[in-house]
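Not every chain is included here, but those present sit where they belong.
Chains: A and B, in written order; residue numbering restarts at 1 for each.
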Amino acid sequence: MKSRRGDTTTRRHGDGTLSPRVSASLSLRDPLITLLTDFGTSDYFVSAVKGVILSSNPEARIIDITHDIPPQDIEAAAFTLLAACSSFPAGTIHVAVVDPGVGSSRRAILVRTRDRFFLGPDNGIFSYICDSETNLGLIPEIFHLTNTKYFRHPVSATFNGRDVFASVAAALSQGIKPGELGTEITDIVRLSPLRPQTTQRGRLKARIIHIDRFGNCVTNITKKELTPEMIAGGAKLQLRKKRVTSFRDYFSDETGGRDKIFGVWGSAGFLEIAAANDSAAKLLKVKRGDSVIVSVGVETRYQNCKR
Amino acid sequence: MKSRRGDTTTRRHGDGTLSPRVSASLSLRDPLITLLTDFGTSDYFVSAVKGVILSSNPEARIIDITHDIPPQDIEAAAFTLLAACSSFPAGTIHVAVVDPGVGSSRRAILVRTRDRFFLGPDNGIFSYICDSETNLGLIPEIFHLTNTKYFRHPVSATFNGRDVFASVAAALSQGIKPGELGTEITDIVRLSPLRPQTTQRGRLKARIIHIDRFGNCVTNITKKELTPEMIAGGAKLQLRKKRVTSFRDYFSDETGGRDKIFGVWGSAGFLEIAAANDSAAKLLKVKRGDSVIVSVGVETRYQNCKR
């Protein structure tokens, strides 16, 4: 593998501040392309995407993230992409297609962060990726994919995954520059911010951002918002009518007691609410989007700071 | 990648006419093998197929089309293969194993079209591929895989996917000629023809050939049978007791009205009957094989031509 280095520049924000800008660059040797869709795996859709990529670039390596995002569930896709991408090497091209607006005027976009590329529809699917960059003080570059030269023709109005995104991913993997693929833009569709909000009463209002196959409920709480000291000091979670006061280091950890429901740090860096050998989501009747209120001791009350 | 060129010859049909014959040739560098089966993905079956291929030819790249064809559903496999294969590069080897007769006297075959190869049982699974070639005026070459030298031994009578088709695919990918794999034959098992039929009364009798995971009902109608002029002239589809008179350019297109059920050109080149944010198959209680009658204005009535 060739070394992959980012180019650092700075650029002026709308608000006049300067942010570091570090842009991903690509390795052209054995480029890595991941796929995340709601296409399922029983039809020919996913294979057509792969066939188009390999027809253009036989050197590409293609890895599935998942194709079982619930149909048209953009938030599930946004979370899964965020959780997966950090395990991939710098320079990876991530294609994400959950696209209820396919064929309409919704834009096709490329997001370039400090170390990787994302291709998909402009419907919020890259929201958490962008939030995550912003939380690091970085600003991703975004391109509207207007150059139809890099599409597969004729473009099916019902299958842009194959005719736009796969085709552009192949071009990008062969060294075509983002600026050749379209025009730079600054505004994209965003979901609710990934970060929990601080309430007036000094509590933290978080939410369930994902429920996994085991029924673990992933919150948007990170160790920044809930420190070991806060947990040691008796932090509590309020989730629907259930109060969670028990925290474990791993699923089968019973050193802190045998409460059926507990918080545990998940592998994506977020606090999860889990149940011993059971589905927390079913036991608690939780669904994605439900609020989780975090309350801590008086001493460590959350500051209602501006973010 | 080496360039891939077909050799053109002609050959005499049973009926004495001559057809162009263009046969696929293979790139031996990084050969591409696709897999389509009804094996599911919860058992070890698919991995055994891949292991056998990679044991013989470590250079092979293997792509799944799907393994979730309903068990023993040959027509679903035939459609899915047809829809997928055109996205893959020339020279690709497509292995398709939906094989209720495994171990019996049904033949194992290789179909070589103008630009690719197909390996699987002789039970109709390559029917639509062959129809599609015929529609282009081409005749595929077909070989009965009789040379057991290229099988994996001992051959399990219940798993030819691993011991016959994977093993022969690996051999083919390494440059073994079709003629060395078996003897050429001309008759194979065929499903009902892919093309719609013209009725006595100047209407077109089509059928549902596939229902996808979203409940879209794929017909065997192409733009040859249903032109934009016919649609503009008020073409209608009759499907069970439901009449479909609305056509969209893409799923969320409401420029032509908000009818819940509509026709839309699918990504495989066939007209699909779809429902806005819903499963057309469920709403209409349609199953594969159901008739779709297309009627057009008097001026453009279908000619009862001989095909």
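One rule holds for everything that comes next: a residue touches a chain if its C-beta (ideal position, glycine included) is under 8 Å from a C-beta of that chain, and two chains touch if they have at least 3 such contacts.
Quick caveat: nothing in here was measured; it's all calculated off a predicted structure.
Total copies in the full assembly, please; the file places 2 of them.
The complex in this structure file totals 3 copies.
Just so it is clear, only the chains that are shown with their structure count from here on.
Considering chain A as a copy of chain B, what rotation angle in degrees (nearest 5) results from a C-alpha superposition of the former onto the latter?
Between chain A and chain B the superposing rotation measures out at 120 degrees.
Report the inter-chain centroid distance for chain A and chain B in whole angstrom, where each centroid is the mean of the CA atoms.
One centre to the other, that is 36 Å.
Flag every residue of chain A that touches chain B in the complex, lowest number first.
Where chain A meets chain B, its residues are 39-52, 54-55, 58, 62, 71-72, 100-104, 156-159, 162-163.
Where on chain B is chain A touching in the complex?
Within the complex, chain B touches chain A at residues 1, 30, 32, 34, 41, 61, 63-69, 80-81, 83-85, 87-89, 92, 212-214, 249-253, 264-268, 272, 277.
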